[in-house]
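A single protein chain has been omitted; all remaining protein chains appear in their positions.
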Amino acid sequence: MTLTDLANPSRFLSLATRILPWLAAATALLLAIGLYLSATAPDDYQQGATVKIMFIHVPNAWLSMFVWGVMSVAALGTLVWRHPLADVAQKTAAPIGAAFTFLALVTGSLWGRPMWGTYWQWDARLTSVLILFLMYLGLMALWRAVDDPSRAARAAAVLTLVGAINIPIIKFSVDWWNTLHQPASVFRMGGSTLDRAFLIPLLVMAVGFTLLFLTLHIAAMRNEILRRRVRTLQMLQASKPRAAA
Amino acid sequence: MKLTGRGLRCERGQREVFSGLDFMVAAGEAVAVTGPNGAGKTSLLRLTAGLLALAGGSIALEGGEPDLTLPEQAHYLGHRDALKPALSVSENLSFWQDFLGGDAAETSHALSVVGLDHVAHLPAAVLSAGQRRRLSVARLLAVKRPVWLLDEPTSALDTEGQNTFAAIMTGHLAGGGLILAATHAPLDVAARELRMGAVG
Amino acid sequence: MKLTGRGLRCERGQREVFSGLDFMVAAGEAVAVTGPNGAGKTSLLRLTAGLLALAGGSIALEGGEPDLTLPEQAHYLGHRDALKPALSVSENLSFWQDFLGGDAAETSHALSVVGLDHVAHLPAAVLSAGQRRRLSVARLLAVKRPVWLLDEPTSALDTEGQNTFAAIMTGHLAGGGLILAATHAPLDVAARELRMGAVG
Amino acid sequence: MIALSALVRRDVRVALRVGGGALIGVLFFLTVVVLMPFAVGPDLALLKQLGPAILWLGALLASLLTLDRLFMADHEDGSLDVILMSRTPLELACAAKALAHWLAVGLPLIIATPVLGLLLNLDGAATGAVALTLFVGTPALTFTGMIGAALAVTLRRGGLLLAVLVLPLSIPVLIFGVAASQAAISGPLPFGTPFSILCALSLASLVIGPFAAAMSLRQGLD
Amino acid sequence: MIALSALVRRDVRVALRVGGGALIGVLFFLTVVVLMPFAVGPDLALLKQLGPAILWLGALLASLLTLDRLFMADHEDGSLDVILMSRTPLELACAAKALAHWLAVGLPLIIATPVLGLLLNLDGAATGAVALTLFVGTPALTFTGMIGAALAVTLRRGGLLLAVLVLPLSIPVLIFGVAASQAAISGPLPFGTPFSILCALSLASLVIGPFAAAMSLRQGLD
Partner (left out) sequence: MTPLGPYASFIVTSYALVAAVIAVLIGWVMVDYRRQKARLHDLEASGVTRRSGRSAAKIS
């Protein structure tokens, strides 16, 4: 790493350290408000109290896609500008995105059981989220499998960008595929027709979860930068055994 | 024609191999890169061939064809010999000739110069170590390129093969080509030496 | 101890490489197998190592351990270096030590003799050509065997590495070992020459 | 052009000699089709229903089993270095290599389809339709799989990791390939819709595959 | 014994580092299971019926994708020469290599079975039974596949040819594996009969595999 390269991560570190407490506080506040609003929200006339699952399910589902978008931007940063921060952003977003996707899947199936009578259905949306989850896991496996981080970053970037094209295609193809075999009996609720009593808690929760992602991501990026410094120093130590002793 | 590198820095796997290296090779000149194992000779050749990303500095070829990059005007002869065992000797050579844009009439001439004409029809899998090396040398002859980057080119060659190769290099230099060769043995042609230091 | 071959015939891919070859190596003696590319030097070493089936003749080791075969008492150092890129330098060496039944205490000593102790923890994938060769030489030191069959052992080694290897060979010969080495360069230890003729 | 056709010819030749010839591809396909009844049980109606799925899985398998060494072999023997240094744009060279792979592995499968059609009790028209979907769809499998093959070089990793990374990319092709074949065999849905989407997917992969592979190879320089 | 355990440890280590770790095996299995509905359609009843077949196909695929380089890699880097010259009998060395392969590839799949059981709607007892059949059957896949891996060295061929040679050998394992799992899940046939035949097949392959592989490797000297 050259001096100019180090400069940016260093500036990022100091910036992160300054804004992280504020971000964390804002996240906690919004999530608390959101939790209160969702606890006091009325029951849906059709779904009863289970509508409460929506307030956590939908933000997680949105974030699962949003995080892939963040990774795609970072991937461009890796490939086009070769910015070391982009590598770090890519790597640290993957596990967080996988966690959100996992939550979307689990809360979805927990909602599906009372609503549809089954935890799992090979429905278009569900299936494409499952594939998204698998792709997150594949990406994480890739990061773990390669010990040279810049090499892993470049491979992961190519895969992330190809995945960004592929996921909408999967969504669309699965949509089509489903109409083949199953009657469209799946319960759906249009976002636009949502009552204000549900809409406001949902939006508050969504913003809260987005802030949560930002907080976690910045903190994880800070850890990763430190980890790379440790690595560099260890390598220095290994290459000069006498100087270190 | 002149090949120059300035302030070169090489990193492999996040470790610095060398930095601040300068070199210059003029047309008709051979430079022998020497140094202990692990000094970075192979890395320098691969940087020049564009097969490794520069971590700093610049390499330029003056006086070559202006619309071609340096790697496109260079031959790189490495440890791995770019041969397919399943193809015959002549199939291997004429593939590179077609792919790199050489003159198809040269194939059999190149094979006879390196002394492989009698095995031209055999699959490359059955070649001995020296015969494989001779076949990769034939690629240098079959496709004309001014810059030759050679990594221990004479290893595995017998005495006669080394003489032949010296003659081939002399011919290339006489035709205005230039050679940058990493080597532990003497190079058998008049050459300046570029000595690289030992590293961790 | 004495290694003798009588009336050896070698066929590769249905073609005869040589026939009627005799050789003898006594304890404490080195024999350099020389000859042009494709003469059959590598083939002779592989026949002796039991890695190639004899088409005729016989090879015997007198005075070795009676219940072990010749290959089981020999080291073969070929072009391919028997290293796994994914394992570290010391993992590679200590695997062969465990597998071939050497003394585990020898590992770090062998690495320092060949000058690789400072890269012991690196994966073998990042070694330079000469460093890989040094690591395969370390196997000869880490596991004691009387017969050494070496195929161009000094290729890719720098001058210091060649000197070290000469010292290693001298030590092996002094300990009553015997060496059969194919080589194009001079062997750096007192050696008889076994010259093989050119073939088609 | 000479350069590209030379590359295609070399790769086809190597693939046929090392892989054992085009007949092996056919034999492999046959083996997979014969194997399925053992896995799912000898229920004829079920097998007929699964017919297209079996054919498509066979094609997917054939490409998975052979693609991972597409660039790795060239990397290991040093050919990739020379290809990178040539005057041919790397994207075109990648496309040529994928085309060669498809000619050596994909095409024999398609030619074998009529034989398998017999085994699966398909009539002439249906067999033709299935062969047509394979003809259009297998290039997409090759050209997306190529991205994984290039990643293998960058990562210096192979095996299951690669399969895990590549398989999700081939899901859309699989869906529309099976759907189009299904439609051709048993109806009632029209054949045209999924088939034209399959064509679109194939065309898209013909563009994206070589670019992504070349990008990955350039990034993987070492 | 030291020699053999060193070989097992080395091979497991290399497999985990190059293939990307045991978790990748699990992820691969998961991907295959998720892929199947795309091929056969999203019909839950059909998928449940095909459950054991899908799991067994996943295991077969994992071994096909990774076995072909079992001996080839050692041949190419010269390790095989040293192994042949060692004092360890070649049969035992082959068995050790196969064991290492099973530990790195087969075992993770078995551990992952419970997760997949959920996706395929299996209850606890059935999941246990399927895991048990995989535990008993996957060694047979590895040890018969090993013969093909050794033939790859002798023939200097890879790719589909190998799959064609290996697949027929694994048909019996597949039949009884699926039958036993099927019996455990849905009855009505007893679980014991196919399961004990599966055990017998595994034991036989444990003996035949190493001998055949060693014989093939000795014939392939070059």
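For the reader, a short list of remarks on this structure follows.
Going in written order, the chains are labelled A, B, C, D and E, and every chain counts its residues from 1.
One rule holds for everything that comes next: a residue touches a chain if its C-beta (ideal position, glycine included) is under 8 Å from a C-beta of that chain, and two chains touch if they have at least 3 such contacts.
All figures in this text were calculated on a predicted structure; none of them were measured in a lab.
When the omitted chain is restored, the residue from A:A94, A:I170 or A:L212 that touches it is A:L212. Screening A:A32, A:V80, A:L199 or A:L236 against the full complex identifies A:L236 as the residue touching the chain left out.
When the full complex is taken into account, the listed residue touching the unshown chain is A:I96, out of A:L23, A:M65 or A:I96. Set against the missing chain, the residues A:I53, A:V129, A:V146 or A:A206 yield one that touches it, A:I53. Although one chain is not displayed, its contacts with chain A can still be listed: residues 3, 6, 10, 13-14, 17-18, 39-43, 48-50, 52-53, 56-57, 60, 96, 99, 102-103, 106-107, 110-111, 113-114, 212, 216, 219-220, 222-223, 226-227, 229-230, 232-234, 236-237, 243-244.
As a working rule, only the chains that are shown with their structure count from here on.
Across the assembly, the mean Cα position most removed from that of chain A is the one of C.
Ranking every chain by how far its Cα centroid lies from the centroid of chain E, the top place goes to B.
In terms of their C-alpha centroids, the spacing between chain A and chain B amounts to 48 Å. Between the CA-based centres of chain A and chain D the separation comes to 32 Å, rounded to the whole angstrom.
The centroid of the Cα atoms in chain C and the matching centroid in chain D are 45 Å apart.
Each of residues 12, 79, 118 in chain C touches at least two other chains.
Annotation for chain E: residues touching 2 or more other chains are 18, 20, 24, 27, 31, 38, 41, 156. Interface of chain B with chain C (complex): residues 12-13, 35-38, 42, 79, 118-119, 126-131, 133-134, 152, 155-162, 184-185, 200.
Here chain E touches chain C in the complex through residues 2-3, 5-7, 9-10, 13-14, 17-18, 76-79, 81-88, 221-222, going by the rule given at the top.
Taken in their complex, chain E has these residues touching chain D: 15, 18-20, 24-25, 27-28, 31-32, 35, 38-41, 46, 49-50, 53, 56-57, 61-62, 64-66, 68-69, 105, 156-161, 163-164, 167-168, 171, 174-175, 178, 182.
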